[in-house]
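Quick notes on the structure that follows.
Missing here is one protein chain; the remaining ones are kept as they sit in the complex.
Up next, chain A:
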């Protein structure tokens, strides 16, 4: 598929506590599959590809699905490298899950490039009866961190594309972020070891 390879590529990271439904969201979005029986804990990180057109322009999304367990976060910082957008996801039926989002925002802000687009997603919208986090709370938290907010259900497909479309929309409208988007023919950046070094070494001055 040569046409796919020539598309500009956006890197999007999914983070959030264990069991929030990050992998299920990606599986539904990329492959339109849902099976709660076959879900497993993500070990380290998983990776998926998806093509998405926003306002007639197609993009290729590299989606990184990270492990939720907090103790893994010390290792996960390298996944943030070059990310254009970060989806933060929590489980609306689990108060602890929501309360941990502040730390996940810290994590994102510490590791990602300044100006990266963040987006808050509340998962398991279908479990009405067990819901313990209100829409207002979700929106307030998102607003506090300058993100947009949306509630999804991987089970029923409700809103499943919305976070991705809105996130990509915001990324492509951000000229400074789009500067680092790789396009065919200008992919030399990644091969230039010297240009990468400063980022790597400046990164640990905190």
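Simple rule for what comes next: a contact is a pair of C-beta atoms (placed from the backbone, for glycine too) under 8 Å apart; a residue touches a chain by one contact, two chains touch by 3 or more; residues count from 1.
Keep in mind that, in the parts below, contacts and distances are computed from a predicted model.
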Name under which UniProt lists the unshown chain, selected from "V-type proton ATPase subunit F", "Translation initiation factor eIF2B subunit beta", "RecA family profile 1 domain-containing protein" or "RabGAP/TBC": "RabGAP/TBC"
Residue numbers in chain A that touch the chain omitted from display: 5, 9, 18-19, 37-47, 49, 60, 62, 64, 67-75, 77-79, 81, 110-111, 190-191, 193, 200-201, 203-204, 206
